[in-house]
Every structure is written in structure tokens, then in C-alpha cells.
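Each remark here refers to the structure printed beneath this line.
Only one protein chain is missing from this complex, and each of the others stays in its spot.
Let's turn to chain A:
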Amino acid sequence: MTEMVYGSVPVTRGEPVLPRWWRTIDKWTLASVLILFGIGIFLGLAASPPLAAKNGFAAFHYVERQAIFGGMALTVMLLTSMMSPSLVRRLGVLGFICAFIALALLPVLGTDFGKGATRWYSLGFASVQPSEFLKPGFVIIAAWLMAASQEINGPPGKTMSFFLTVVICMFLAMQPDFGQACLVLFGWGVMYFVAGAPFMLLAVMAGFVIVAGVVAYNSSEHFARRIDGFMSADVDPTTQMGYATDAIREGGLFGVGLGEGQVKWWLPDAHTDFIIAVAAEEYGLVLVVIIIALFALITLRSLVRLVRERDLFIRLAGTGLACMFGVQAFVNMGVAARILPAKGMTLPFVSYGGSSLIAGGIALGMLLAFTRERPQGALGDHFRRAGHFSTHPVHNRG
């Protein structure tokens, strides 16, 4: 209320952008992301030459591309993290609309690169996977809708966001890309959970997931084989899982040494889905623990910072972004460690892949923007608790 004092120097809220950014940004998360990206490049040096050799490129072709895309991703991340939450929201919604249109047009204009799933637009020098860009935008719009629904006389945002989720999942399933569909569904579920889903509904949904799993197991041979392979104690040494397990075992605590690993020659997805196996084989458990710790640090710090957040939209959007990031890392590493059944999912920032890198940069930039320190209006609580609201309306809206 100091600005109301007559004659005082009008204080502009406009503190210079960079100092304010540096003061309020979560430096631990930022540092973790940078380290992860560095590890990604580092592992790419080991994991991608076999693929480059197979496709007839120079040995470090994929490392160079990773560095270029990574630079772009980091730039996007830093720029996004400097935005205000409302600007992030506006741009996020616009981005979502663009990505959604792109996703919807995939069956017409997309290519499958001979992999049996139409997920990409080919731009000649690079390919774009719209579903990667859709995810952060989706989190923003879903969080916006849910937050709006909690305003008095607000729109039925939870229902609307749910139908949006279903539509997106159907488009993803059409490609088919069940991994991304599950991820989107998971992101929505987490936001709905934090937004106050009734426990009864959660229990019913859990039951529904179990029933759906049983039905899928009994009706789909492909699915059943994966689950059986996961459940059996012995791992067939000629499957991807077998190679990954062997690689982790070979690596031991300190690894077999730089460039000495073998798994990258056997696994077609060594540079993407099973990059953690390459890390485990060449650098041992030490690097694996560091990578896990970095992902845990980013996810947990973001969640803990969001606990104090009073703005509903920021809280929900931040939760969605952090959890999707965390669960993607968990699934990727859990598959290699045979905690989860085989499911292709990239390790954010570490795996090779332009779209996933840049989209990850956008998502983490948003997360950084949302977790910046800002006044939370905690003072208002005291006024309200003291019962002043009836006579002294409080204007501070946080």
C-alpha cells in the first residue's frame, strides 16, 4: 500500500527483465536441464555412430544434429522461461491450436518413414512430429479450462478438457501412437487429480483401467506377448529387453569404458528408447544414478514449488508439465530396468530427436516460467482471517 502514499516516487513494476529472471528462476532445475542436455550429447557420441554408419552418414552426424537442435531447444526454453504466465498461456493456447490442426492433418499430409505409423511431417532437412508439440499446448489449455471451471459461474472446464483429451487420444491412437496417447491421458489425469477429483471417481477409473488391461490382454496377442515377456522371470537374450538387461549388467558400477560398449551395435533404438542402457554399459551405475537424480530433482522441485502456488491455472499447468516430464523419464528408464513392460518412449533431453528436444525445451521453459518466484499474496490471508474482508476489500489478487 506504499504506492498510495502521497508524493512518493512512483515505483515501476518494470524491474529489468534479465535480473528479475535470474532472481526468480529455479536455478537448480535450470542447471539440471543443462546437465541433462550435456549428458545427452555425451551419450550421443557413443550411441549414434552405429546408426550413422548404417545410414551412411559421418560418424557424428547425429551428434551434430543433436547439438543444433539442442541449441534451438535451449534458446526456446530460456525465452519461454522469461515470459509471464499469462503470456505463456496465450502463446500456449495458440501453439496448441496449430499443433492440433497439424495432428489432425497427419493422415493426409504426414509420412510414416516406413515405420508403419504416420507421425511425422517431412520438411526435407528435418521432420516434425506434431504430437510432441501438442503436449505442452494441451497442458496449458486443459489447465486453463479447469481453472476457469473453478470460478463462480465459470464454464464446465473439466468436462470440456476431458472431451478434448479423448479427441486427442483418438487422433494419436489412429497414427497409431499409444505411448503418446497414454502420456496425454496421464497428464490430464494428474491435473484433474490436483484440481480436486473426487476419490470415488478415481477409484472407478482405476477399476476401469484394470478391466481395460485385462480385456486388452485377452484380445490382443501383441499386447499379451509383451506382458508375458515382462512377467516371465527369464528374459530372452535376443530381444531388446534382453540386450538392455545384459548391457546394464555388463556395465556394473563403473562401466566398461568409453566407446567400449556393445549394446549400441545390437539395439536399433540405442540412441533413443534405450539410451539409458548405453549409459549403463559404458559409464556404469554411477552415470545412471546421476541421470535418475537429475530427473527426480527437476520433477520434485517443480512439484514442491507448485505447492506454494496460489494461482490455480499456474498450479495445474505446472503440475501437468512436471508430471508428464517426470513420467516420460520414468517409463523410459523403467522399461530398460524391466520394471515396466516394453513401451517405446524417449528420455527427455537425453534421447536423440529434434521434435522431442525442441518440444521438451518449450515444455520446460513453460515449467520454469510457472515455477518462478512471484508474490503469492500470502498477506491477504491474514486480513481475511482477521475478518476484515467485509469492510476492507482487499485488492491484492496475487
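The rule is simple: a contact is a pair of C-beta atoms (placed from the backbone, for glycine too) under 8 Å apart; a residue touches a chain by one contact, two chains touch by 3 or more; residues count from 1.
Everything that follows uses one rule, which is that contacts and distances are computed from a predicted model.
*Asks:* Just go with whichever of "Penicillin-binding protein 2", "Anaerobic sulfite reductase subunit AsrA", "ABC transporter permease" or "Cysteine desulfurase" UniProt uses as the name of the absent chain.
*Replies:* This omitted chain is identified in its UniProt record as "Penicillin-binding protein 2".
*Asks:* Based on the whole complex, identify which of A:Tyr62, A:Trp120, A:Phe274 or A:Phe295 touches the chain you can't see.
*Replies:* Among A:Tyr62, A:Trp120, A:Phe274 or A:Phe295, only A:Phe295 touches the chain that is not shown.
*Asks:* For the chain left out of this view, which of A:Val33, A:Leu74, A:Leu145 or A:Val194 touches it?
*Replies:* Spelled out, the listed residue whose C-beta touches the missing chain is A:Val194.
*Asks:* Take the complete complex as the reference. Which residues in chain A touch the chain that isn't displayed?
*Replies:* Contact residues on chain A toward the absent chain are 150-152, 190, 193-196, 234, 237-238, 242, 245-246, 248-253, 280, 284-285, 288-289, 292-293, 295-296, 299-300, 303-304, 306-307, 310, 312, 315, 319, 323, 326, 330, 333-334, 336-339, 380-381, 384, 389-390, 393.
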